[in-house]
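One structure below.
Only one protein chain is missing from this complex, and each of the others stays in its spot.
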Amino acid sequence: MDNIILKLLFTLLGLFIVLNWGLLMSAIMQKIVARVAGRHGIPFYQPWIDLIKLYTKRTAITHGIMFYLGPVFRLGGGVGMFLFIPLIYGSEYFTNFSWSGDLILILYFQFFGMLGMALGAGEGGHPNSVIGISRGLAQFTTVEVPMTLAVISIAVQYQTLSITEIVAAQQGGILNWTLFTNPLATAAAMLSLLGAFRHAPFNLVKAPNEIPIGPPTEYHSSFLGVLRTNNAILHVIEAVLFMNLFFGGATNWFELILKSFLIYFWSVFVGVVFPRFRIEQSVAWFLKVPLVIGILAIIIFI
Amino acid sequence: MSDINNNTNNKEDKFLAEENKKRTVIGPDGIEFEIDPLKDYFCDQKPEVRDPKNKVVEKFINWARAESLWVLGFGTGCGSIEIPPLLTPRFDAARFGVQMRATPRQSSVIIISGYLAVKTLKRVIRSYEQMQSPKYVLALGSCTINGGMYYDSYNTINRLDYYMPVDVYVAGCMPRPEALLAGFNKLKERIKAGRAEGANEYAEKFDWYKANQKKIIKDWNMPDYNW
Amino acid sequence: MKSIINDIKTRFEISDIVKQRDNFNFLTCKKEQTVSLITHLKNIEGFSHFVLLTAVDWIEEGKFQLTYILNNPDKKIDIGIRTFIERETATMDSAHHLWEHVATYQRELKEMFGIDFPGSPRVDESFILEGWDDIPPYRRDFDTKKYSEETFFPREGRTTNDPTEYMKKKLYPDEEK
Partner (left out) sequence: MVSPIHIITISLGIAFALGIFGNLPKKISAIIMLIAIGAITFISAQWAYALYFGNAETTQIFTAGFKPPYSINLQMGIYEAFFSLLINIIGLLGGIYLFNTLVKQGKNAIIVFLILIMGLNVIVLTQDIFNLFVFLEVQSIATAGLIVLHKNKDSISSGFKYMLATGIIAGLLLIGIIFSYYFTGSLNIADIINANIGLSKGGAVAVFLILIAIVLELKPFPANGWAIDVYQSVKPGFAAIISAGSASAAFFVLYKILPIVPENFYNVISALGIITFIGSNLIGIKQTNTNRLLGYSSIGQMGLLITILGLSPYLGDKLTFIAFAILISHYLAKAGLFWLSGIVKQQNIKNWSNLRKKPVLMVLFGTFIFTLLGFPPFPSFFGKWELIMQLSASGQFIWMALILVGSFIEGIYLFRWFSNSLKSENSKLPEIKISLNKFIPPVIFGVATYGFGYFAGTFVEAAGAINYIPLLFIAFIALIDFLPAWTKNTISIAGVIAYIFYLYPSVEGDLLRQIFLGIFLGGAVITLFSGYYYKGKRLGFYPMALAMFAGLAMLITATNLFEILYGWELMTIGSYFLLIRGKKSLPHGYSYMMFSLGGSYTMMFGFALAFAGFGNLDLQALSGITVYPTLAYSLILIGFMTKTASFGLHIWLPGAHGEAVADIHFMASAILLKAGVFGIILVLLGMGAEAIYAKNILFVLGWIGAISALIGNVAASFQESAKRLLAWSSIGQLGYIVFGLAMMSHLGWTAGLFYTITHFLYKGVLFLIIGGIALKLGTPLMYKMGGLIKKMPFSFIAVLIAIITLAGVPPLVGFAGKWLFYNAIISEGFYFQGVVVLFSGIVAFLYLFRLIHTIFLGQLKDEHRNVKEISVWLLIPVYLLLFAIMIISAKPEFILKPLGNYLISYFPTGALTWNETMVSTALGHWDGYWIMMIVGVMFVILLAWLIITNAKAQKVKQFNMVYAAERPFRPETTHMAHNMFAGYNKALGFLIAPYVTNFWNWISNFVYDTAGFVRRIYSGNGQTYVLHIVAYIMVIYFIIF
């Protein structure tokens, strides 16, 4: 019993760290983007201020029960992924509840938030929300193709789907990382990651000017606060997932922070350099080079 | 569609848009019924005053609000050309926590950037009412203060504060981005001092504001408050 | 250009031919013949492009002047047709059947001058003014300053200066005259 409470406390601690790291990371990335453009950019504490402001707005409106629950689903998706992913390899407590499921659980649990968000935004009744969602879903289908190939490839490689075991197999030196033992799968997954993070060139989903920020058009106040909280957690968690699968995992918090930063930076870097795709272009893009790389990643194991 | 509103003596009805008129439709079960779009499709609740609950906490929150000004991307007159430079390396308003948002739901500041035609005012009011409180109005240029060079136009308003509570006026014709930045700083001061309660004021004096608005906007075509 | 004008002179009652440029003439036509004249110019003389339709309020004479400007893109010539209609009735034949966009000009004139064009599509709908219920604002008997003062809550204390005098005073305060 004590054990469980302790575990719970450590999980909350982990969540707190991840949340704050996510906020800081997004600030740093925005600053990097600003510096690329020759600006100072936001203060590094801006995301916290925005969150406080959003949570303390005095009014809010709701379009209905699903609209209300949408952000909860979304944050549930992020927190759920956090709960089911082992953060620190070898740590007794920072593996959260990852014993209850494997990699497949993570891959499918991300739909939990997406679906709930899509439904919530749908009840908002705003056509732009739905345009954003339809684009997001359409893009997501093909983003997942190279990812699926990569996952199958590493599952074949390590003969396991358990994330902890995959991380364990990569211990003992940098050359044991999947990055080096299975570079094709890593490449396919890292290209897929660009779509998963929805930075340019794959940010038509939010398209701020054409369809005012897409799905969350109608969301505001603490609804938006919840969504932003989720974004912060999700960015870290997705990076942690890639870190666990391809970059040797992390044995301490410092390693986690460094690696997740670099993984996230990869998508920001590409985003700063390339302009935006139209939706049919981005859908088709993932079925070209990334798909071929993914197939090669599997062929080498046949 | 039926012509229910044949008696167009009423001023409201005269300007009632076609799509807002009552109409009879036949349901899938074959039963006819009437639809009043203004009642069925819009919420007609009036705004309420939402007072801060705890003074000490409110002070902290106001600081946060001041440092996170999300501006609605809405340009009304010639002054809207002064807003984009704010985001460029030269002025870089992001340093001060000023960011642009595309939807009024998420914005806390609306900039009235210059002369306001009656037609634009209607849209401005809608957007303002759709913003969530606390919300702030920053008015640019002489036109919003006293009509400026359009003081005698049949179609532009003369003073904005009769139609919505204005927090900061930035004078000039046109004020340059630096002046706008100064205006933002002024607004921040007001917020931090707890004096920027425009939203509550609007709710309090709602009838007065609405009467003023309706005096010039004759085809409001909405319930009084546009949620 | 000349031959065209000579030709239409024989067919229509036109007067006051004003030469603006070599390739641009104004002429005045009777109200009843105007649309026929435009039709003729479009179909026979190749003025296929309708440039604009505008109005002038000659309040003293109790007339509205309508000006149609047509362009012949092949010969690169323009022609302006003026016609006068009674200010009291303010009704003119519609020409929307010749070019679709004429209807838009006519809608504008209906709103701004109160000139009616029976049969023109959507002519009674509001064009840029929403919910206008005074006399049409471009008519010269409409006092826009008075209207503004009555309607728009003018701010007290506003003073208006003559720019020449004011700048002179400000820039050259010594130069008294």
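Going by the order they are written in, the chains are A, B and C; count residues from 1 in each one.
The working rule: a contact is a pair of C-beta atoms (placed from the backbone, for glycine too) under 8 Å apart; a residue touches a chain by one contact, two chains touch by 3 or more.
As the structure is a computational prediction, the values presented were derived from the model and not from experiment.
Among the displayed chains, contact with the absent chain in the complete complex occurs for A, B.
Set against the missing chain, the residues A:20, A:162 or A:231 yield one that touches it, A:162.
The missing chain, though absent from the display, is touched by one residue of B:86, B:124 or B:196; that residue is B:124. When you scan A:14, A:41, A:86 or A:225 for touch with the missing chain, the hit is A:225.
Across A:149, A:196 or A:236, the residue that sits in touch with the chain not pictured is A:149.
With the whole complex as reference, residues 19, 23, 25-29, 31, 33, 35, 37, 40-43, 45, 50, 74, 103-105, 123-124, 126-127, 130, 221-222, 226-227 of chain B touch the missing chain. Counting the whole complex, the residues of chain A in touch with the unshown chain are 55-66, 68-69, 71-73, 75-76, 79-80, 83-84, 97, 99-105, 108-109, 111-112, 114-115, 118-119, 122-127, 130-131, 133-135, 137-138, 140-142, 144-145, 148-149, 152, 155-156, 159-162, 212, 217-218, 221-223, 225-226, 278-281, 283-284, 287, 294-295, 298, 302.
Operating definition for what follows: only the chains that are shown with their structure count from here on.
Averaged Cα coordinates give chain A a centre that lies 61 Å from the centre of chain C. Listed in rising order, the residues of chain B touching chain A in the complex are 50, 52, 61, 64-65, 67-68, 70, 88-89, 92, 94-95, 97, 99, 101-103, 105-106, 108, 132-134, 199, 227. Contact residues on chain B toward chain C in their complex (touch as defined above): 11, 14-15, 118-119, 122, 145-147, 151-159, 162, 212, 215-219.
Residues 34, 37-43, 46, 49-50, 52-53, 56-61, 208-209, 212-213, 217-221, 224 of chain A touch chain B in their complex.
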